[in-house]
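Apart from one protein chain that is not included, each protein chain of the complex appears where it belongs.
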Amino acid sequence: MDAVVEIFGNPWVSLAGKVLLVALIVPLSAMVLGFAEMKVSAKMQSRVGPYFAGGRWGWAQLIADGVKFFQKEDIVPDDADQPVFKAAPIIVLMGTVALLVVIPFGPGLIFQDLSVGIFYALAISSISTIGVLMAGWSSANKYSLMGGLRAAGQLIAYELPLVLAVVGSVIMAGTMSMGGIVQAQIDAGFPFVVVQFIGFGIFMVAALAELTRIPFDMPIAESELVMGYVTEYSGFRFLFFFLAEYANMFTMSAIAATLFLGGYWLPFVPESTLDYAGPFILIGKVLVLTFGMIWFRWTFPRFREDQLQTLAWKWLIPLALANIAVTAVLKVVL
Amino acid sequence: MARAIPGGGLVKGLGVTITTFFKTVFMPGKYLATINYPVEKETPVPRARGVIALDQDACTVCMLCARQCPDWCIYIEGHKEELPPATPGGRIKVRSKLDRFDIDYALCMYCGICVEVCPFDALFWTPEYEYSEPKMGAMLHDMDRLQGWLETVPDPPGLEK
Amino acid sequence: MTSSPSEATAHPLQEYADSVAEVVGGTARITFDTIKVEVEPKDWVEAHTKARDDLDLVYFSFLSAVDWANEVEAGDPLSEKVEERFEVLTTVSDLTEGRRVTFSTSLDKEGASIDSLVEVYAGANWHEREAAEMFGIDFKGHPNLIALYLPDAFIGNPLRKSYPLLSREVKPWPGTVDVESMPEKTEPSTENPEA
Partner (left out) sequence: MSIEADAVRHLAEAQVSVELETEDMTLNIGPQHPSTHGVLRLVARVDGERAYDVKPVIGYMHRGYEKLSEVRTYPQITALINRIDWVSGYANEIPFVVAAEKLMEIEVPERAQYIRLILTEMARISSHLMFLAAYPLELGAGTPLFFALRERERVLDLIEGVTGGRFHPNFNRIGGVKPAAGSGSTSRKVAQDLPAGFLDGTRFAMDKVLSVCDDIENLVAGNEIILARTKGIGIIPKEIIAAYGVSGPTMRASGIPFDLRKVENYLPYDRFDFDVPVGETGDSWDRWWVRFEETRQAAMIVQQAIDGIPPSGPLQAKVPKVIKVPKGETYVRAENPKGEMGYYLISDGGQGPYRLKIRSSSFSNISILPWILEGALVPDIIAIMGSLDFVLGDVDR
């Protein structure tokens, strides 16, 4: 054990290890969640789901899909704005990877515990908006353009409730550090969702919109815009969007779990074991939340763009503001 | 459809999907609607119009099927030949012998008129369906291939009383 | 054209058919439970307006045409000679008792043209476009008489009887009896008369 600590004590080795881990978590989480989405949706529709690749349960379906994407021709439309078109999927994926850095998997198991962790996370998550807009604009496709514009409008509209929903938790914890927020919940002895249920609900709704998942998938809306801003992408560039979508699902759920559900901590689990149990607890919570997202996706239809804006500006933002006010007053009073 | 609580409809919907989820997971035998196709297969009904089988011995090259075919997808050629008399000194019989009987399944629209008009019971439907081909030309089944389908002809189903 | 034998003992629709003919100004007859009112081409729009307004036949079912021709390129020819003409047909109906009336008028084949019904029944728009491209009938006053189904460069009016059905021309009929006779005997192969 000491040897391990010593090796990881070396800043360069530790940095390399962290980079490697992040690079692994993104495709792994995308694969697990993508597969879960396939299987869960299949069962909700009385289907078998993937069953062929890999033999039992079709566990290798996503690997096969990945291999297929790499084999495909990398098509860039002639009229596309080439550099922008090529950069867009990378920027979208970059935002996802950068988000992972501040998520605490255990006490001390965090890539970088920034003192403004949650601020950083919310700021970084907006970067993908730029990537989406770039993809939509540069594709030289009217459907892509409409998808990109819808995405921009929607992501900006939902940035606000997302930030406001978080504020309640931050006020309660008194810190913006992700690790600190979990520690505050451990100290308080209850996950913040008990008090911050409104904030949690708003956060999840806004997160669904950020992720452009049903019922807020207007930017993609395959029955209206064919495939929205990803219409013209193929091969590994499409794969990047796919990875980003599912890895984002993972990180968004992880942030929600950290802020509202106690992160790597679970009541009645001794604190000493959190070093080892922490990651599993967090991933368990993430899986529960992503199951909810999948469940929502396969039950609901999508809103119309204007209805979505109505929901954000007329309902979520006032509600979030009221929540902040009440939390702040209570914090001072109690 | 009175709207009692806002969002009540959404919750009802979530209830339907999650119930189906657990039903399918725990009682796949009863609730699963699909099957692992190449591994498991469904049995088509006996009357299913899958592919047409030909009984070469029964065919008399009367051309009725080729004439009635709306798509002109049956091609028949034949010649006459003499059969030795059944009893010594008997009459020599002349019968038509089939040389070519092709059905172009790329054209066929599976209407079943040929089977219906055949007066000698030389054509039959069989429910076999796995004969897709990567090339359009290979959809032309010759008389031997059609003869091969004959053993898959099922017994007719019983009738409703 | 034969008519239903039940007509002899006053068809139940006869009374209604006569009243329709009286209102729109045409001759009515009943052919197999279908009331057919023949009107003059010049009365075409007026008859429909009256049918819609006075008879409550508000529902527009279809408009089409028939090419009565003695020489045909596809299909069987007529058994007896007819007067060469286009017959334009419409069927309109009410929306309460399901009464329906078929209007018919005859046009000369040369420069066949008739007034458009779009102002009376908006739904006639597409039906007239279809009839125009399929038969080459001009519908005067139609707002947008361009091809509906056929590609822009298409030449010909496919539903005219003089238009051959190419799929039946490019390939020989496989129903010709192709049985080689015995070498020593000469047996004429029986050609199908339909071929």
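Read from first to last, the chains carry the letters A, B and C; within each, the first residue is number 1.
Quick note on the criterion: contacts are C-beta pairs under 8 Å (C-beta built on N, C-alpha and C of every residue); 3 or more make two chains touch, one makes a residue touch a chain.
Nothing here was measured: the structure is a model prediction, and the numbers come from that model.
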Note to self: Just to confirm, in the complete assembly, which displayed chains does the hidden chain contact?
What the structure shows: A, B, C
Item checked: Listed residues A:A221, A:M252, A:I281 or A:L319, member touching the removed chain -> A:A221
Check: Which residue numbers on subunit C touch the omitted chain?
Finding: 1-5, 31-34, 36, 58-62, 64, 66-67, 74-76, 78-79, 89, 91, 95-98, 100, 102, 118-123, 125-127, 134, 147-151, 158-159, 163, 165, 168
Checklist line | Contact set of subunit A toward the excluded chain (per top definition) | finding: 41, 44-47, 142, 146, 214-215, 217-218, 221-226, 297-307
Notebook entry, point to check: Can you list where subunit B touches the absent chain?
Noted result: 1, 3, 6-10, 12-13, 15-17, 20, 33, 44-49, 68, 70, 109-113, 115-125, 156-161
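Here is the rule we go by: only the chains that are shown with their structure count from here on.
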Margin query: Using only Cα atoms to place each chain's centre, name the chain farthest from subunit B.
Written below: A
Next item on the list: Please compute the C-alpha centroid of subunit B, do the same for subunit C, then give the distance between them in whole Å.
Entry: 38
Next item on the list: Can you check how far apart subunit A and subunit C are, centre to centre, with Cα atoms defining each centre and the answer in Å?
Entry: 63
Checklist line | Sequence positions of subunit A contacting 2 or more other chains | finding: none
Checklist line | For the subunit B and subunit A complex, residues of the former touching the latter | finding: 10, 13-14, 16-18, 20-21, 23-25, 31-36, 38-39
Notebook entry, point to check: Of all residues in subunit B, which touch subunit C in the complex?
Noted result: 61, 63, 66-67, 69, 72-82, 94, 96
Checklist line | Residues of subunit A touching subunit B in the complex | finding: 40, 42-48, 51-52, 295-296, 298-300
